[in-house]
Each structure stands twice: as C-alpha cells, then as structure tokens.
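What you see is the complex with one protein chain gone and the rest in place.
Take a look at chain A:
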Amino acid sequence: MITVRNLHKSFGSLEVLKGVDCEIREGEVVCVIGPSGSGKSTFLRCLNRLEEITSGEVIVFDTNIADPKADLNAIRTEVGMVFQRFNLFPHKTVLDNITLAPQKVRRTDKAQAEANARELLRKVGLSDKANAYPNQLSGGQQQRVAIARALAMNPKVLLFDEPTSALDPEMVGEVLDVMKQLAKEGMTMVVVTHEMGFAREVGDRVFFMDQGYIMEEGVPEQIFANPQNERTQNFLSKVL
C-alpha cells in the first residue's frame, strides 16, 4: 500500500532522515517508536508529503509522491492524518469540521455529508457534541473529533502522530479505544506513539527509529521481548 525507498529528508544542512526503507501493507497497524528527535514525525509527514521529500521514493497506491508532478490533493484524500495537537478548525462546529472536506473535495452533498458525520460521531462516542465548537471540548473529545474528521474522507490509510501525547492521562484511554476499534475493523494505520502498551497490543509490526534510520522492525513480541539491536534494547530499557 505504501512503499518507501531510500527516503532522505534534510532541513537545511540538518539531515533528519538518512535513508528509510519500509513497506506498509493493507490492513496492518504499524507503530513507530523511538527517541525524541529521531525523525518519527518527519517520516510520517513525508508519507503524505506535508514535508517536502529531499530524495528517495514514497509510493502511495502506485503514485510516487516524491515526484513534483504527483497529484498531492488526490493522494491526501486517501491518506488521513491525526495530529498531536488535534488541529481542529476553531471557527467551525464539530459537524462543520467533519463535513467540510467531504463537501469541498469529494463534492458530497450537504445532507449526505452530515448524515455520515453524525454516524462517525456516534462511532467515536460524541453524538451529543455535533453543534459544539472545539474549544468547548476536552482534549480527548477533540482528538476523537479529529479522528472522525479524518475518517469522513474514507481514507485507505490513517497516519497518527503521537495522538495521545497532548492529552491528560485520564483521556488517553478514550482515544486509544477508538484507535483499537479502527484497527479491529481493518483500517491500515501508521501510528507514531510513546504508548508502548498500545504498540504491543494493537501493532502488527513495530518500527524502531533512531538517528534518521529505521534501526529495527518486527512484530511487537519480538521487538519488545527480544530486541536485536543494541539501540533498541537501550531505548526500551528506558521507556518500559
């Protein structure tokens, strides 16, 4: 579904990704872990080209999005993204946050978009918040709205960048529960996370990133119980 080959990304003279190769398959949940500054967010943001790609290939459903001529808007409708700090549109109601892109991009008519949005709100447990504004919601609720907003485009894959890091601890569970449900329904997900419990329980595979490389990848049991790379061992001994 997504194939990354020799991906390099520099900010000026700072090389953040130094040659990343990987494959994301349909229906799997890949969790990306690693120390702060290792390039996890940058890697994720290259998958829908929110960051310009310095070199290498990122092939998303047969399109190399590193190509300057790639139709990014079309690709992005299929690749949803959920941000650490939610990034809901503060001047729009919850319902309008969710229905905007389907109406403007997919040309779904308003009634249909709203019906879909209400269904998604029910799914994330926020049916009663359709007419609220984002600043009237808790962090956990905002993040669930953000997930509903991404789902409204019917994406083939969802990218999450530390979706629970900005949340108060008591709200982490409600967001992870929604993500678990999505995983169960077969959604393809790439999740940058510090929630090792989630990675272990929900992840089909885990990438350990460090110093701009995917240092080690494998099924969670192997990465967590029997890491091969010394850096992985080191990192896990600190966070577990």
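As a working rule, a residue touches a chain if its C-beta (ideal position, glycine included) is under 8 Å from a C-beta of that chain, and two chains touch if they have at least 3 such contacts; residues count from 1.
We take it that contacts and distances are computed from a predicted model.
One chain of this complex is left out of the view, and of "Aromatic-ring-hydroxylating dioxygenase subunit alpha", "Carbon monoxide dehydrogenase, small subunit", "FAD-dependent oxidoreductase" or "Amino acid ABC transporter permease", the protein name its UniProt record gives is "Amino acid ABC transporter permease". Check A:2, A:137 or A:153 against the missing chain and you find that the one touching it is A:153.
Taking the complete complex into account, A:104 is the one of A:25, A:104 or A:184 that touches the chain left out. Touching the chain that is not shown, out of A:3, A:54, A:87 or A:229: A:87 (per the contact rule at the top). Within the complete assembly, residues 48, 50, 72-74, 76-77, 79-81, 83, 85, 87-91, 100-101, 104-105, 146, 149-150, 153 of chain A touch the chain that is not shown.
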